Structures are given as C-alpha cells and as structure tokens.
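Heads up, one of the protein chains got dropped from this complex, but the rest are sitting where they should.
The first chain written gets the first letter, and so on, giving A and B; residue counts start at 1 in each chain.
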Amino acid sequence: MALAGLDKKPSILPGATAVVLATAFLIVLLRVENQKAVITLLAFGMVAVVATNWLGYFTPVARSFSAREDALGPFTVVAALVVAAVFHEDHFVLLMLCTVVLYTVATLGLNIQFGYAGVLNFAGASFFGIGAYTAAVLNQHTAVPHLLVLLTGGAMAAMIGSLLLLPVLRTRGHYAAVVTIAFALLLKTFLEVNDILGGPQGLQVRGMNIFGWSFNNNIEFAGIQLSFYVSYFLLSLMILIVAFLLVRRVERSWIGLNLDALRLDETAASCFGLNIVRWKVTAFLLGNFLIGTAGALFGMVGGFVQPNNYTFADSLILVSILLLGGIGNPWGVVLATVLVVIVPEKLQVIQEYRFMLYAALVMIVLLFRPEGLLPRPVRRYFSEWRS
Amino acid sequence: MDPGLIAQHTMNGLMLGMMYALVAVGFTLFFGVLDVIKFSHGDVLTVGAFTALAAFIGMRSIGVTSDAAQLLVILLVAIGTIALLGAVIAKLFVLPLRTAPALNTLLITLMLGTVLREAVRLFYPDGANPKPFPRLLPSDSINIGNLNLRLDNAILLAAGTLVIVGLQFLLNRTKLGLAIRAVAQDEETARTMGVNFNAVVLITFAIGSALAAFAGIMNGLYYNEINFGIGLYLGVVGFSAAIIGGLGSIYGAILGGFLFAALQTIGAVALPFASAYKDVFAFAVVIALMAWRPTGLIPEKLSERV
Partner (left out) sequence: MTTKPLRHDAVLSAKGLTRRFGGVVAVDQLDLHVAHGEILGLIGPNGSGKTTFFNVITGLYAANAGTVSFDGSDITYASPQEIYHAGISRTFQRSRLSLPLSIFDNIMIGNHKRLTQRLWFNLMNRRAFKAEFEASYAEAQSLVAVFNPPLAQRMMEPVTGLSMIDRRRIEICRALISRPKLLLLDEPSAGMTHEETAHLMKDILDVRTRIEGLTIVIVEHEMGVIERITDRCVVLNFGRKISAGTFAEIARDRQVQEAYLGLQ
C-alpha cells in the first residue's frame, strides 16, 4: 500500500479549513433563535457532512489533523476564543460554551477509562457531581484557595471511585458496569435523603475567586462590556487544553499501549507481564480525577449543585458522547460534545426527548458504524516522526 | 420483636426475592445461551407492567368487570407481547452484534433500555408519574395461629414458585430445554447436532422476557403501583443477583435473588430510620461478595478458551 507523497508532510490546509467552516457554522447556529431556521440550518449541516464524506474529503482532513496536530490544536483553541469573542456579552451562550468545555474534559476522563483501558463507568455524571459538591462544601465552609478546590474535587472523585472499584477490578467487565450503575442510582437517593448535603434542593456553590478577583462580576475591558462567564470560559478552556494534552501524552506512550493491550486481550497481556489491576486502577483514577476537577468548576460556574442534575441518565449522556464521537479519539469527543450539548439547547422541541434520542442514535451507531464519527487512528507516537 | 412484624418482614422478603429471582433468571438465561449481558431486561419488565395496565384499562372500558377475567387477560396480553418484544430485540440488536466485542451488546441493550424507559415516560399518558395498578387478587386474609396471612400475597408467592418450577421443568425435561442447554454449553456442537441456533436464541429471549413481564405484573399487584423507573431498579438488582449467584446457573440466579432480598430485609430491620440505606447495605454486601467470589457462589461457566 503506497502512500503518495509519504516524505512530504501532509498539508495543514484541509484541517484548518475544516476548523474554520465548523466555527462559522457554530457561530451562526448559536446566533439563530427562530426554531424553523435552526432546523433548516441543522439539516443543511447534516447534508453538508454526508456530502463531504461521500466526496471523500474527510480523509485529507483526518490526515491533516493526525500529522499536523501540533499546529491545528492551537488553531482550534483560537477558533474557540473567536466564538467566545463573538458572544462576549451573551450570558446564555457563554454558559453553554462553558458546559461544552467542561463536559468535554469529563468525557476525556471517561475516554481514558473506557476508550483506552476498557473499564466501564456508568456513573460519570455522579463523579462529576461529586466534584461539584466538593466545591460547594469547601467554598462554603473553608478558606481553601479555589484553584486547589478544583484539584480536591478531582481527588475526591478519584478516591470514592477507587473504593468502589477496587474489589471489582479483578473480575469481568460487566461487573464494573453493574457496580457503577448501582452507585449512580444509590448516590442520587443518598443525596436526596441527606439534608446535610442539601437534600433534593442541593447546595449553593460560591463562585470562583482567584487572588481576590471574583469571577462572578461582569468585566469591563478597554471599554467593552464582558459577561462574567468569560472568565469561567477562559479558565475552563485552559483546563481542557491541559486535559487534552494529558490524554494525548498518555495515548502516545507505553502507558497508552498497556491500556490498549489490556482492553483488547487481557489474557495475552498478562502473559507478557502486564499487571492488569495496576493499570486498570491507574486509568480509572486518572479518568475520575479529570471528571471530578471538571465537575468542581462546573459547580462554580452554575452557582449551585443538586442531585437531579447528576443522575444515571446524565451518565449515559456522557457515554453516548464517547460512543458517538469515536471511542478513543479525543477530537471525536470534542466534536460530539459540541453536538450533544448545543443541539438540544437550540432545538427546543427535542430537549424533552434528548435522553431517548441520544440513546437511539448510539444504537444506530453501534449497529452501523461502531467506531463512531471520528474513528480512532492507529497509534503514532510522535506526530512528526516518519519511519 | 413481635412475631407479626417478623412475619411481615419475612413475607416481604419472600416477595422481593421471588421478583428478583425471576429477573435474575432472565439475565442468566441470556448469558448462558449467548454470553451476552442484556441490560434492557429490566426496562422490558417496565414495558410489561405498563402493557398489563393498558390492557386492564382497555378491558374496563369495554365493560369487563370480573377480576379473574381481567387478571387472565392482562397476563396473557402482557406476557405474550413482551415475549414477542424479547424475540424482536434478539433478532434486531443482539444477534447482529454477535461478532462484535461483547461490550457492544451490553452497550446497545443499555441504550435500548433507556429508549424503552423514556418511551414509557414520554408516551404513556402521564407516564412520568407513578400509576396505580389494579387490585385483582382477593384481599381477604386468613389467620394461622396468631399470624395474619394475606391471600393475595400467598397467591403471588405460589404463582411465582409455579413459574420457576415450570421453567425448571421446561429446561430439564423437554426437548426445547435440552436444545437451550446444548446451545448454552457449546454452540458449535449444538449446531452440528441439528439444533436451530437462531430459533433457540429467539425462544430463549422470549422466555426470559416473558418472565420479566410476569415479574412486572407481580410487582404491580403487590405494590398496587407502577412507575417508569421500576424496571431499571429491578434490572440492576436482578443482574447483581445473577452475578453473585453465578452467571449461567439458574439455581444461582434464584439463590442470588433471595439472598439480595434477605440482605435488604436485614438492612431495613437494622436501619429503620432510612429505607434508602437498606439498598446501600445490600449492594455493599453484594460488592464484597463479588470481590470474595468473583465467579459467583455457583461458579460461572468457563466461557473463555485459551
């Protein structure tokens, strides 16, 4: 199989074009209010995607991203900043964007657990909520610096997760499934009956405050009014960048290889010295840490936390994002999160049906395209390395 | 503790155990025959219960008033419909994914369960709220010594026992049962022996789902109420019960079901102030059991060849 132009670096252009087009589409979609216009726009988008696929334009884009990620990554970040700049006064849109970014971080965590190590976690939203509750409690009752609170949220999620899974990691995959589902159901009930954690009403979460600068105040910058959500968005984006790089590094190392090996064939992996329990635990803790950290910030962004926002159904949404986007591919996670969070917000009519709709969509994907929207490419340890 | 309370707790435990056992047996059948975890099993139960309710309302609206007739019809309608649903699920979603990693079947059925659950919540009139389920069993009670035994509970228990015994009979004494066990043991050999693999799979799923529908109706008759979430809960419990009993073993599933109910009852007695904690207690013990005996109390069949 000869690849044309193997010694020439794939061009950055297809990838950059894709980012520009996607950003433009997103901005228009976020602007539009009229429901009929939204439907038309989404239909147009779907047709465009199908046509692009049929014409074979996805391959150069994928190759472009794969080889030139070190340039396209920052380019995408710039695109995100452009979107935020366009909506710098719009509280609602910025809050949605924060949600997208933080959900992406959480799903990247889930990706390490599930996409790489093959450890099932159907309580992702519960651990996300644990992060938020940690922020609520710490912000209210202690003077812990808020950035540290984020990390503590991550640590709490990791710790509680490890208690849950340690006895089960020695056994088959479906055990982790049932244990995490049970945990998701029970945690919600537990939070609802315990008034000390606010019961069904939940708790308020004090906003972020770094070095005396409160995030919850609107900003004025060079004469321009900025929504206070801008600060949260910038911080969330920074966390996403770190999380993305972490996931990339993990995948492009012997650790990523170990996780893949144990996911694909545990028996053979043991015969080649892999300590199955150690690596599953590592993946699970790392993933939960990301989930909890994102959850803590999410709590501060929203200003409150209640059990009804972190149910089993919400955990399934995270799993759906992972499966739709392309399991194991962080770019797929980014893309799918944008779609899954934003579309129901814009298309009000499907809000009520979103759990059912996404579940049905995942079923279709599993039947006809199990690798997801953006399939995971073969591991390349260094993007610019050529053999 | 006064004997009346003990009797009440025991009866409650037995009822729960029966329902859990019925659901657990379904899980174990699916795993035994196809090595699949069908997570939609619990939500199929919900659909069964709601189908029964709909059938009841339908009958009442055409003027049927006899309790016995109503009971018979809703049983037939619900069990028949759900058996068909189980077979359809197997045909459309489980069999096509046989060559894919086992994980995909677990995921697709999990999602299917969500679709079923949400469909009930969204499309059944006022589905988001609990619905009253009719009292179709005689509500008299008889006194044995100084214990009060309710007739409806006794009938439910007896019916459940009959169903389980009937299932055992089917599996151990009939040709169909033999075919099912053959497929569960070794698919290839069963095929070469002339067993119609696909037919056996569909029938097994139909049977398992029918059991779920029966359990759903039992649940409705016992609590006189159903809601769209009962299946999810019973499914998680039933699955855990099947695991600790030993996936693939019918006896194990039954044992697991009653064990879980016993744990819940102990939890409820020991912690009377918060009923939610009885579940935490029961699950905690189950997780510990899983850690101690990962293959279940009656060891899981060896499905991996090295």
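Quick notes on this one:
Assume a contact is a pair of C-beta atoms (placed from the backbone, for glycine too) under 8 Å apart; a residue touches a chain by one contact, two chains touch by 3 or more.
All values reported here derive from a predicted model rather than from experimental measurement.
Check A:Ser270, A:Asn308 or A:Gln348 against the missing chain and you find that the one touching it is A:Ser270.
Contact with the omitted chain, checked across A:Glu69, A:Glu192 or A:Asp260, is made by A:Asp260.
The omitted chain makes contact with subunit A at the following residues, 1, 246, 249-250, 253-255, 257-258, 260-261, 264-265, 267-275, 282, 376, 378-382, 387.
Keep this in mind: only the chains that are shown with their structure count from here on.
Between the CA-based centres of subunit A and subunit B the separation comes to 35 Å, rounded to the whole angstrom. Subunit A contributes residues 118, 120, 122, 164, 166-168, 170-175, 177-179, 181-182, 185-186, 189-190, 192-193, 267, 312-313, 316, 319-320, 323, 352-353, 355-356, 359-360, 362-363, 366-367, 370 to its touches with subunit B in the complex.
Put simply, subunit B touches subunit A in their complex at residues 37, 39, 93, 96-97, 100, 102-104, 106-108, 110-112, 114-115, 118-119, 122, 232-233, 236, 239-240, 243, 274, 276, 279-280, 283, 287-288, 290-291, 294-295, 304, 306.
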